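A single protein chain has been omitted from the complex, and every remaining protein chain is retained in its original position.
Labels A and B are assigned to the chains in the order they are written; within every chain, residues are numbered from 1.
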Amino acid sequence: MTAAASAMSLPRSMARRFRLLPGSARAGVIIITAIVALGLLVPILSPYDLYEQVGKANAAPTFEHPFGLDSLGRDIVTRSFGAVRIDIVVAIVGVMIPLLIGTVVGGLAGTTDLRVVRGGVGLLVDGINAFPFLILALGVIAVIGTGAQAMIIAIAFTSWARYAKLARTRAAVLRDLDFVSALRLLGYSRARITVRHILPNCFSETVAYGVSDFTLVILTVAALSFLGAGVRPPEPEWGSMMADGRIYLQSAPWILVGPGIVLTITAFGVSLIGEALKDRSRG
Amino acid sequence: MAELPGAGLATAQAAAPGTDGQVVVDPRKPYLDVDHLQIGLQRDGLPLHIVDTVTVSLLPGASLGIVGESGSGKTMLCRSFTGTLGRYGVGITGGRLSIAGHDLTNAREKDWRPIRGRAVGYVPQSSLAGLNPVLTVETQLLEALGLGSRTLTKSQARIEARQLLDMVKIPRADAVLNERSHQLSGGMRQRVMIAAALALRPPLLVLDEPTTALDVTVQYEILVLIRQLREELGMGLILVSHDLAVVEFLCSQVMTMYAGATVEIGASENIRSRPRHPYTNALLHSRLGMAERGKDLVAIPGESPAVGAWPEGCRFWPRCSSAADACRSGAQPAPRLVDGHLTACIRAEDVT
Partner (left out) sequence: MAGNLIDVTDLHVTYRTAGSDVLAVRGLNLTVGAGQSTGIVGESGSGKSTVAKALVGLVPPTSGSIRIDGDLVAGERAKGYHRSSRWKVQMIFQDPYGSLDPRQQPLDAVLEAIQHWRKLPRAQARTEALDLLKSVGITERQATSGLRALSGGQRQRISIARALAPSPQVLVADEPTSSLDQSAQAAILNLLRRIQAERGLSVIFISHDLGLVRYLTEDVIVMKDGFVVEQGPTDQVLHHPTQEYTQRLIASALA
């Protein structure tokens, strides 16, 4: 197959996969695609600036400003969707990096015959897992400071251990299955069996969980910002926007509602996809 | 169809306990009556049939073997006899089912309670894994004996549990009572499962592939045990297996299932010597007993169709060597009487 042909077949195979998804997961994919597209387009297309005051502070929703204006008089629709950029990037990085590290470390620990490695990784992983997530995250932030970058590191540092645990369990089951013996008899090296056969199976397990963690990470980002440890204020971000809204809950509830709606829809779409993947990895 | 005289039934009746769940055995009426039974579920809003249709009835004390390929619906049928379909999101979707005179077609959980264990004893498939690994054998037998729900003192129940183990001929029964499943061999575990199913002396015992996971010597011992128990207790038997030899060893009648449907029912010897359905015929010929070294075994070509992908007409036609045009359209043929047994083949007279 030529490179061009395989490049052509990529979108086609993606389309086929999409069609094979169960209905709810397809709805999830459509929701997320729409949110991301709006997130990228709204700040550009919107007549209002992300950071500039465009009207009276705490103004109620109107036709021009469907979600109303925030305490600094900025358009909440524009900012709610502007937040997609940072929130989704944080979530992708905050999930993908720990997922990758966790699966590989856990998968190798579950496969190796070296007692020391197995025990050592087990201790580390269980130790991190035993700690409450938010406390650890706050601890990391205390050391490296606030801001989006610090937050990603905090999340990655705490969540890789959960993937590692999942992957380790899966790998330990897989390595005792007969197919591993069959592949050894075919002369495949240990490294090849681990990398090409055991780790991919671990990934299908962890990715399913990763997708649902996506929601969790978005909520964590929001929670950390809410506690003042996340994204710094002028940057639009759902958590800090909602924290801001909390103060005006009585007089201007729309400040909290706007980002809340977008956040909820995103979380809903992601969890639809996550459920489908989980079903599949069990199959 | 009646084969065992009612003699042994008195014990079964006398032992059937409780005031609410009176199991009444009328020796002239079928104990189990299954009429055009359908079992299915909803998938994506559409009905999906797993069993469609089974018709069979069994007099008290009679024995029936059910054979068929993997996926033909044997286990689902057995589950319907014990009201345990619901745990799989599956249910009876048509036809009629009655046991000991109770119509159970639309029975709810509370209707099943007096039937399960009392009217029908059940040893599920892969029951080697069916014992709870953390409880002792005694605890599980006491549970089966209904301690707590029945007016039975603990010491009485203990004695009964011990008697149950003797009944299934477990050596060192006293020690086994205090052991857990991982300490028992496969054959012992199967004996304990049978003992639990017999706890309330049901007049009918349903065994789903009781020996498939066991090696030949142990299989033989278990089959002999089941035969002895039937003679002692006069109970009816339904035995599922994919091995015709096992079924013939224990059952006077055989039912063949294919793709969720009854395709043939008749007396065991009759079926073996004169099968009148091409599928049963092929199953018989795929047996090793008939093979010579160096000659091919008769294998049925292709695979049995998956649930939801049954072909039009006779469901067996894509694999049938006798198929004619008439077989390829219409509904699954209804069983009819040919040569003294029921067969669901429109060309039954021509099967050789």
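Convention: a contact is a pair of C-beta atoms (placed from the backbone, for glycine too) under 8 Å apart; a residue touches a chain by one contact, two chains touch by 3 or more.
Because the structure is a prediction, the values reported are computed rather than measured.
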What shown chains does the left-out chain touch?
A, B
Quick one: say which of A:Thr62, A:Ser181 or A:Ser251 touches the chain that got left out.
A:Ser181
Looking beyond the chains shown, say which of B:Asp103, B:Asp215, B:Glu231 or B:Asp339 touches the absent one.
B:Asp215
Using the document's contact rule, name the residues of chain B that touch the chain not shown here.
69-71, 186, 214-221, 223, 242-246, 248-249, 282-283, 286-289, 291-293, 296-300, 303, 306
For chain A, residues touching the missing partner are 1, 177-179, 181-188, 196-197, 200-201, 204, 283
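Basically, only the chains that are shown with their structure count from here on.
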Using mean CA coordinates as chain centres, what's the chain A-chain B distance in Å?
50
